[in-house]
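Only one protein chain is missing; all other protein chains are in place.
So that you can tell them apart, the chains are marked A and B in the order they are listed, and the count of residues begins at 1 in each.
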Amino acid sequence: MTNSPARIAIASGKGGTGKTTLATNLAAYIAEQEEVVLVDLDVEEPNSGLFFKGDLIHEESNFKMIPQWDEPKCTFCGLCQKVCNFHAVLQLGPTILVFPELCHSCYACSELCPTDALPMISKRTGKLSDFRINNLHFVESRLDVGEEQAVPTISKTKQYSNENYAHLRIEIYDCPPGTSCPVIEATKNADFVILITEPTPFGLHDLTLAIETMRTLKKPMGVVVNRYGIGNDAVIDYCQKENITILAKIPNSRRIAELYSSGKLIYQEIPEVKELLSNILDYCLKASKGDIE
Amino acid sequence: MKEIVIISGKGGTGKTSITASFAVLGGNNAVVADCDVDAADMHLLMQPDFDFSEDFYSGELATIDANNCIRCNKCAKVCRFGAISIRSMQYVIDPLSCEGCGYCARVCPTEAITNKNRLAGKWYISNIKTGSIMVHARLGIGADNSGKLVAKVKNEARDIAFEERKDIILVDGSPGVGCPVVSSLSGANFVVLVTEPSVSGLHDLKRVYELVKKFKIKAGCIINKSDVNPKKRDEIVGFLAEENIVHLADLPYDENFTSAMTQGQTIVEYDQNSIKTLLTSSWERIKQLVINQNHNR
Partner (left out) sequence: MKIAFTAKGTVWDSMMDPRFGRTMFIVLYDDESRTLTSFDNGVVENEAHGAGTATAQKIFELSPDVLITGNGPGSHAVQALKQMNMRIFAEAHDMTIKQAFEKYKKGELKEI
């Protein structure tokens, strides 16, 4: 048995299906019993924090490495511009311009420069914050305006949590929506992935893409159906056909929508939801340890 | 030719259902562009025939030719993304980790590495049930949504609208505040913001409106599920007034949105009552605002 925490990632093919609601409720529910960390990896739109008011216990900047022009050393050979596939380095006559937001930190221009005129330096890309509300640790990163590369920040945020909360039993990741690179980065070292969807044609369509993505990554996964009762049974039928466990069906209710809209935790008001969370958690923990399948 | 973009910042606010309703109301005079390529759902309501499809390439991907590889390890040493590993004695690239920077190919002494265009998805032109045309796309798994596919979809829709002499391009915009949504907004004549009265709805509305302001595009707003939280709804209305955004409509929480969707219909086809009336008058208002804008120029 390993001592590292069980990493549960909560993802969905499309936005607005209840990903953040599930992540915040699950984390708060666990925190009633034991210490837990919730990591918001939706670094472009971190929203989990809107549901918690905690004490800020740590804050640090996120950085990436970019080249910086050392003019006296430059011979204007043009190689840096030529090797940059991202057009982040331009040579305009007797000037070299570096565009930090476009740079992918591949180091090619810096290391291939024959006169070392482009040393790498670190540049701030955003901010990581770590909050505490009793047993609940909440970590989020926020990209600075204009920064577009979510992936390095996601990776850094996970690393922070892994280093600081390795002693806990459970880590929860609130992932970005979609199936593109940020989701891959957010889920790639998770032990179990919960996909949350709605029983509608849109929900089903996006769920199939999300399942395909998680299969590519070979992740054990389960589905939570939110707003169960609306739409049709196509999502349920699909999961059965594909042999994917449905972890819970959260009933459709106006009351839940109202609680969510005011930023309130749902399970504290609706006992039925509390029971569902307990079932989801049990399954995830067993599956993470490999006790299922 | 006028371009109307519908965006929401946050997912799940009903943006696509509303865009599809406008497409129906716009009829054969409105070309549709589904720029929400990450979760492209609009085709589920539009009965597209996928008349034309083409692969879409974006960025690069390194590949190693094992026959020319001398296993010198130089490529793996320079790769900052951990994309090159050795599997059964062969150097291989992990496509999900490769950023396409091309550094490995530049240091390879035997030219065993080449950069190829990366297949990032597919895009389509379809005839749809409104009698008009829709341009849509699907992004591949783990692909980089850089905004380039969004730009492609929009550009094709513009060309079609121009050739077919259509007056309106309706764009289902991308979520978030990043590069794709910037591409969705670029060149638009009017923006419809769809939001919901929740803590995150208002938060994301404010963030995405910052972008709209930068582009200096006139905007209107539809508050969906407005009766779920009257207090938040009033807060949103206050924000709209402050920013001089046209408050187009309040739509009540209505499960007919979902019922319509399960029938493959838009809400204006399915519902014959209040929602249909509200959306129809919003659409008329938008058209008016877009035309007036023209006179002022």
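Criterion: a contact is a pair of C-beta atoms (placed from the backbone, for glycine too) under 8 Å apart; a residue touches a chain by one contact, two chains touch by 3 or more.
From a predicted model like this one, the values you see are computed outputs, not experimental measurements.
From the set A:His87, A:Arg215, A:Arg255 or A:Lys289, the residue in touch with the chain omitted from the display is A:His87, counting the whole complex.
Taking the complete complex into account, B:Ser146 is the one of B:Thr16, B:Ser97, B:Asn115 or B:Ser146 that touches the chain left out. Within the complete assembly, B:Gly59 is the residue of B:Gly59, B:Gly140 or B:Gly220 that touches the hidden chain. The chain not shown here touches subunit B at positions 1, 57-59, 100, 117, 120, 144, 146, 148, 151, 162, 186-187, 215. By the touch rule set out above, subunit A reaches the unshown chain at residues 81, 84, 86-88, 90, 92-93, 95, 97, 99, 101-102, 146.
Here is the rule we go by: only the chains that are shown with their structure count from here on.
The distance from the centre of subunit A to the centre of subunit B, each centre being the mean of the chain's C-alpha atoms, comes to 20 Å.
The residues of subunit A lying in touch with subunit B in their complex are 13-18, 20, 44-45, 47, 50-51, 83, 85-86, 104-108, 111-112, 148, 150, 177-181, 184, 200-202, 205-206, 209, 212-213, 216, 230-232, 252, 254, 257-258, 260-263. The residues of subunit B lying in touch with subunit A in their complex are 9-13, 16, 38-39, 41, 44, 60, 78, 80-81, 96, 99-103, 106, 115, 139, 141-145, 175-179, 196-201, 203-204, 207, 225, 228-229, 231-232, 253, 255, 258-259, 261-262, 264.
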